[in-house]
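A protein chain is absent from this complex, but the other protein chains hold their places.
Chain nomenclature is as follows: A and B, assigned in order of appearance, with residue numbering initiated at 1 for each chain independently.
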Amino acid sequence: MSLPLEPAVRDDWHVLCRLADLAAHVPAGFRLLAHDVWATRDAKGAVSVRSADGRALPVTLAYGHVFTSLGAPARPLFAIDEVAEPDRRLATCGAVRVRASGLRLVENFLDMAHFPFVHTDILGVEERPEVPRYDTEIRWDVDEVWATNCRFWQPLAAASSRGGQMSEYRYRVASPFNVMLYKTAPPDPARFDVIGLSIRAAEPDLSFAYAFLLLLDDATPATTLIHFQQTIFLQDRIILENQRPRLLPLSPKAETPTRADMSSVAYRRWLKAKGVRFGVFEAAP
Amino acid sequence: MTPSAAAAASPWWPVALAVDVPAGVAVPASLDGDDVVVWRTAKGELRIFADRCPHRGMRLSFGFVRDETLVCLYHGWRWRADGGCALIPAHPDLAPPPSLCVPSYPAAEADGLIWMAATIPGRPPPAMTGCTPLASLVVDRPAAVIAAAIAAAWGAMDGVCARLAEGDVVLRMAIQPVHAERTMLHVLLAEGDPLVAIGVAEAWRDRFEAAEPVP
Partner (left out) sequence: MTLVLHDWELSADAYRARLLLGLLGLDYAKVPVDVIPGGETESPAFRKISPSGTLPVLVDGDVVLSEIAAILVHLAETRDVACTWLPCDRARRAACLQWLAFALGPLRASDAARDTAMFEHGGPWREPEVMAHRALRVLEGRLIRQALQGEPFLVEGGPTLADVAAFPAVALAVDWGETLTAFPKARLWTRTVRALPGFVTTPGVPEFL
């Protein structure tokens, strides 16, 4: 049997599934942090989640998804203020299974340098691969990691794009397995689209990625938005399944970061400070 | 034959047919559980690297060859034939430090086979003079089982190489232990018709897969 879960992971909120995927009165089983849990939705829409030993687990419904915790969360689920704006649309993209640590998925989400090579001619072009300097900080007061003032040239930044743009990004790691970005909205460059990625870490090296969009775009059909996001994620998935090791090393010597990887450096440092072990690569003694 | 015992006999291991790694192409291979990328520059120089980009651990066999460099798919880092880093595209003005390099292995090409070694060997890889490379066939059995089956039918192997004769066909095989449960047979034709010979080789593959485990 594996080690007991560390508090930083056990007491955190984790996505379980899309709310729409729970049929009324039909319990659905999910693997979460190497544990089995069961979710049920009643006729009124209320969701209950139980552990395999029958314990009732905390539940928060937000952003079209069910979030739960195996422990006792010290704070509510991360808030995204934009969700309250009347002209925002929510789209959920479903789950994609990936044989990799959920931490690798979060780190890839924070990464801009791969756009020209993995998302060629969509989120980047090979002719403009430079990552300008940006700022990162660990905000200990709210226990989050932020990367701000991020800029990248994108030929097709979103499903609604009509041409290239210098996209501005802000990245926010709200908890080890929940990350989001705020990105120039093509219909209104003064405001930001929000793209969230929540990971259900089923096992240390097996993850389910749930993406959701909070967009200003009101013209593009929802299916087109979802397909755009799925295309991007499938391109990422090839990378994620073929990084070695599958788990995320936290030792600064294990891999070779550069200035473009400042967000990943901050993320790893923060994970280490919080004592996160689930999905972390630990070299053989 | 365990891989280590065979390594004492010959430090070279076959990893591919030369024809299956043309110029400008990178292919993955595994030797005894270690993943490598076998690639040729655009000019055709052969190299074998550890299959892992030092930057973020991405398998380099997913990358592509651009001119004389192997490019990592993830962030486009370019690796020269000498293993050194030529370019980090996110920082085009930065000269990569000389210490930044991918581990590489000795590689050799002889008689249509590509061979690798763990350390620089003092002698050339086994000769397969006069043979024509036919195909590489996967066998989902350990190399030791195959070696035992060959020994029973054709006599002891010569290092990682065997000679099989059936009807008008004479085959040479070089054996690559991929991992604990998988072996690649690199098959060369010494005598006979190639299309008949490939059928003979496949039939032997099936017999190896049916062979009893070595106690």
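The definition used in the following text is that a contact is a pair of C-beta atoms (placed from the backbone, for glycine too) under 8 Å apart; a residue touches a chain by one contact, two chains touch by 3 or more.
Given the structure is predicted, the values throughout are model-derived calculations rather than measurements.
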Looking at A:Leu33, A:Val47 or A:Ala95, which residue reaches the missing chain?
A:Ala95
Checked against the full complex, the residue among A:Arg41, A:Arg200, A:Arg237 or A:Arg268 that touches the missing chain is A:Arg237
The missing chain sits against chain B at residues 16-17, 20, 22, 25-30, 61-64, 73, 134-136, 138, 178, 182, 184, 194-195, 198, 202
Taking the full complex into account, what residues of chain A touch the chain not shown?
18, 20-21, 92-97, 99, 221-224, 226-227, 230-232, 234-235, 237-238, 241
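Note that in this section only the chains that are shown with their structure count from here on.
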Any idea how many Å lie between the Cα centroids of chain A and chain B?
39
Residues on chain B engaged by chain A in the complex (per definition of touch)
35, 51-52, 54-59, 62, 72-76, 88-92, 94, 100
Residue numbers of chain A touching chain B in their complex, please.
111-114, 116-118, 126, 129-131, 238-239, 242-245, 249, 255-260
